[in-house]
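Excluded from the complex is one protein chain; the other protein chains are retained at their positions.
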Amino acid sequence: MNSTWGKHLVYSLFGESHGPMIGITIHHLPAGIGLDLEALKKEMDRRRPGSSPHTTPRKEGDEFKIISGYFQGKTTGAPLTALIENTSQHSGDYDRLRDTMRPSHADYGAHVKYLGYNDYRGGGHFSGRLTAPVVFAGAIARQLLAMKGITIEGEVTRIGEKVREGFTPEEDMKRVIKEAMAQNDSVGGGLQVRALGVPAGLGEPFFNSSESQLAHLMYAIPAVKSVSFGLGEGFASRRGSEVKDEMFYEEGEVRIPTNYNGGIIGGITNGMPVVVNLAIKATSSIKQPQKTINVATGENTTLTVEGRHDPCIALRALPVAEAMLAIGLLELYLDHDYARRWQL
Amino acid sequence: MNSTWGKHLVYSLFGESHGPMIGITIHHLPAGIGLDLEALKKEMDRRRPGSSPHTTPRKEGDEFKIISGYFQGKTTGAPLTALIENTSQHSGDYDRLRDTMRPSHADYGAHVKYLGYNDYRGGGHFSGRLTAPVVFAGAIARQLLAMKGITIEGEVTRIGEKVREGFTPEEDMKRVIKEAMAQNDSVGGGLQVRALGVPAGLGEPFFNSSESQLAHLMYAIPAVKSVSFGLGEGFASRRGSEVKDEMFYEEGEVRIPTNYNGGIIGGITNGMPVVVNLAIKATSSIKQPQKTINVATGENTTLTVEGRHDPCIALRALPVAEAMLAIGLLELYLDHDYARRWQL
Amino acid sequence: MNSTWGKHLVYSLFGESHGPMIGITIHHLPAGIGLDLEALKKEMDRRRPGSSPHTTPRKEGDEFKIISGYFQGKTTGAPLTALIENTSQHSGDYDRLRDTMRPSHADYGAHVKYLGYNDYRGGGHFSGRLTAPVVFAGAIARQLLAMKGITIEGEVTRIGEKVREGFTPEEDMKRVIKEAMAQNDSVGGGLQVRALGVPAGLGEPFFNSSESQLAHLMYAIPAVKSVSFGLGEGFASRRGSEVKDEMFYEEGEVRIPTNYNGGIIGGITNGMPVVVNLAIKATSSIKQPQKTINVATGENTTLTVEGRHDPCIALRALPVAEAMLAIGLLELYLDHDYARRWQL
Partner (left out) sequence: MNSTWGKHLVYSLFGESHGPMIGITIHHLPAGIGLDLEALKKEMDRRRPGSSPHTTPRKEGDEFKIISGYFQGKTTGAPLTALIENTSQHSGDYDRLRDTMRPSHADYGAHVKYLGYNDYRGGGHFSGRLTAPVVFAGAIARQLLAMKGITIEGEVTRIGEKVREGFTPEEDMKRVIKEAMAQNDSVGGGLQVRALGVPAGLGEPFFNSSESQLAHLMYAIPAVKSVSFGLGEGFASRRGSEVKDEMFYEEGEVRIPTNYNGGIIGGITNGMPVVVNLAIKATSSIKQPQKTINVATGENTTLTVEGRHDPCIALRALPVAEAMLAIGLLELYLDHDYARRWQL
């Protein structure tokens, strides 16, 4: 498994759900950047389970410790590593899952790929818990982007049957999730994440298009099954005349108010907000009997996944998606003004 | 611009719409592979303009010439380069577009990024014409995959208002496109590409998930605005119990008949068909007046894009999407049996 | 700073001399490999200071703790991370070096590059202490190579004026180093590292030649200033007829007894032992006054580096060079039989 990403900054993710700790190393951060550690903690808290009545009541201790690359309140330019201890795991819970593959989980593919040697406790390195260091890294990327006037925001646009129009989060969300929980079920959701203040000219036309790089990162989030930009699937049913992003100057600034393309055209940003939509599938761990296989006995069996699981993982995926957007845009930004800089 | 992709095989794309030729180099092909050149030509022809009455009548000479890496009918292991001459360009057509940015095209972002030095004729390196060498490379990847029992297929699932259910391609497609053309308009579409015979165990859970890598490549195709797997956006509105991919053994083989997840769970293939859905936007070049800017004068203006353009680019995007799926799966495949092989 | 290396396996190094801990993450190890932890410790001990009377008397606690990627005595396929605590640092010793650049050290270049934000205590991430996790990673690579019949060995070939011919390590080494110490001086050395059992066919002709990759890694070892293969500099003064590596079959095996080329010709291994020679410069920290600059005051000054320093760093560089050779060969090995495997 190669859990690294990035060319300018390189992110190296490690750890398992039930090991002693998880963490991330960020290589090639610029030196001399002061980090707002309180803001980092707040981002971590947004993802942390137990932070809302609608998420799993497990208490994960998401306190990070920076062990390198940070000195006297500033980045040093050396690799920055943060560690997060695992405190609440109960390995015993998972032993019976060693050979029984949880349906709709990575268990079976991982079993084949790693010959049965993968750490099966809590999903091991496949666990959603590994998104904690991703949020940490994203929060740093966010602070770097903020220095350049770029901000990230996002929201839940759908929970189960509810769509964005007329969606009143607090009311509807509660009800939909409560209903699913009452029936030992889980529910999918939709997210939108946006970046404001993005300059025109980030990205490239082909293999390194902005959409390629951002979608790559979004699909690194467990449970994401659809990633689209701007109008997304809506483009398939529209005519060219209905989705034209006309441009004009206003007080010397370029305006493209329609922004059907979600801020990216031909792989390159056009100065408008970058708009990404995601579909998140329902948690696959539900307290209902599901048919599956036992790879040790070679027999068919039935599994009811017990334990505390998020009824709607989309809620906790939101800060992760924002983190990935920050990580991706920072990477794209680092080429900004490349041609101009060279000629100065 | 860095138009390379890949770790195991590395693809290096080059050329512009109106330069003397375009091409691609494929690095690290295994030696000793005989290529079916006729099959390569057929794939190229599927993408070629003028191959159907519904696509642009331009005649692009898509004849490729392999100039390295191929000797006595077999790959040599050295970089394989194919060149395709550009024969039908009329540079004069494009001169007036130097400063007038075509709306919904990359023109403006590219102008900012490359300080106005990008080749503006026919989109330059941004041109859809660059998908010709991609199809060439994909056809080679396809032949390699076929040696391992993996086949690629795909279809147009939607043209404009038409949806897949009850869609009768030949009839409806003709009519919808004809209507758009008659109104100087273009129309978007939907594609589905699939891979059959994919073994379980390809891909990884995080940054190198199967979905990450395949979506990365799909978003390198111009005009793609949505990429989803299996049920895709449908997951957002479903409960866990409605989308569970239950598993069972049948005659010693693992079966997952529902395949809601499109053959990939937790970033790793599960042995079921890999199913990717794409939304393609309508061609942005339409013979209707559009508001835009002139970057030389700094003034607002109106542009009607003349010339021969595909009324529905989705048709020609299909072989490109299949090519990208082949390229992506081949990359994922090259890690197949990594753990087992090491221990042999 | 990007302290990662590798394509097949990816190594991510982190930590500073005077931080709480240092470590390394190894990505993409094959799953199911049992590690000989005792052998790992022995390799670490070879590099550890204080392990011989000729090296620095500092006691570094080089005990590693594997925190991920290893479960029930086998690698899991997930990233394997090892941490090593720093126990004996005395930050106070270094405070006065903040602005006074130690001559022949990286201090000045680092100060310019990192705007003065680099951790100056004990060299920070530049410290030779970071070679401890490299030796850990190399020891794992070594165990993987041993599974394929490849072994690594090495020796000190020169200390100061002594050359390999007739060199009696124990006697001469002691004397030369003792003399240097007595004069508050340090002394350079030469190393040779070799790999036996390397199959023919590793490496490539150009940018990824075996020599390119191995030299790249050797020059990642602090204080290395020359890297050569086989006869090395000796080739410059020889005729073709004097250095011809003639080949013949003997009992069906290819023999090249002269091995002037050190097992690599045209970038590719030929089945003979891989032979690498290194020159290591004398420790730059000597208890003699040296002219240097103070970057805070902008004035010239004189510095005598106090503290416990290795009089001859070449001794401790030997296990590091062996580790790098193992890391490099493992990377090269992972392409072995690529063409043949594909066709099976």
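Residue numbering begins at 1 within each chain, and the chains themselves are lettered A, B and C in the order written.
The rule we apply is simple: a residue touches a chain if its C-beta (ideal position, glycine included) is under 8 Å from a C-beta of that chain, and two chains touch if they have at least 3 such contacts.
All values reported here derive from a predicted model rather than from experimental measurement.
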*With the full complex in mind, choose from B:10, B:39, B:97 or B:146 the residue touching the hidden chain.*
B:10
*In the complete complex, which positions of chain A touch the hidden chain?*
7, 30-33, 77, 144, 147, 338-339, 341-343
*Kindly note down the residues of chain B that lie in touch with the hidden chain.*
1-4, 10, 12-16, 19-23, 25, 27-28, 31-32, 67-69, 71, 74-81, 113-119, 124-125
_List every residue of chain C that touches the chain not included in the displayed model._
1-5, 11, 13, 101, 103-110, 112-115, 117, 125-126, 130, 158, 160-161, 180, 183, 185-190, 199-209, 211-213, 215-220, 222, 224-249, 252, 254, 260-262, 265-271, 279-286, 288, 290-293, 298-300, 314, 338-340, 343
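One rule holds in what follows: only the chains that are shown with their structure count from here on.
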*Could you tell me which chain's Cα centre is nearest to the average position of every protein Cα atom shown?*
A
*asked:* Measuring between Cα centroids, which chain is at the maximum distance from chain B?
replied: C
*Could you grab the centroid distance between chain B and chain C? Build each centroid from C-alpha atoms only and quote it in angstrom.*
44
*Going by the touch rule set out above, which residues of chain B reach two or more other chains?*
338-339, 343
